[in-house]
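The complex appears here without one of its protein chains, the remainder shown in place.
And now, chain A:
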Amino acid sequence: MTTPDEQPSEAPPLVRPYVITKGRGLPDDEQLSLITLVTAADDEQRRPTRRLTPEEQGLLELCAAGYLTVAELAGHTRLPLGVVRILLSGLTEGGFVIVRPPVERASLVDARILEEVLNGLQAKFG
């Protein structure tokens, strides 16, 4: 199997971030938080109105095989987080990717989730 190290990711430093993002600004943080899960959409959901950039194509291919978080996509592509967010925002609008933002914090939800986390850690390492 291949590792992210083998990906042709040498190009980004030569291109200034705003060129990659075509000058678009940062999207709403809530929607694309660090741990928002992202996966590629089915072909029929896509609304191809333009050609994808190589960076967008790269992100799409990365998440074609399953779910990754926004942070993981940034880590694997070695693009700055802000750039990845902007690209994903465009890909979401075009129906290319589906995002699952994390659940909002609420104390009741928290207690249930914390119990799951605790049980999970104890089962794994206890």
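Throughout what follows, contacts are C-beta pairs under 8 Å (C-beta built on N, C-alpha and C of every residue); 3 or more make two chains touch, one makes a residue touch a chain; residues count from 1.
Note that in this section contacts and distances are computed from a predicted model.
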item	value
Missing subunit (named according to UniProt) among the choices "ABC transport system permease protein", "ATP-binding protein", "Tetratricopeptide repeat protein" or "ABC-type transporter, integral membrane subunit"	"ATP-binding protein"
Chain A, residues in touch with the chain not shown (by the definition above)	1-4, 6-8, 17, 29, 33-37, 39, 54, 57-58, 61-62, 64-69, 71-72, 74-76, 80-82, 84, 100, 102-105, 107, 110-111, 113-126
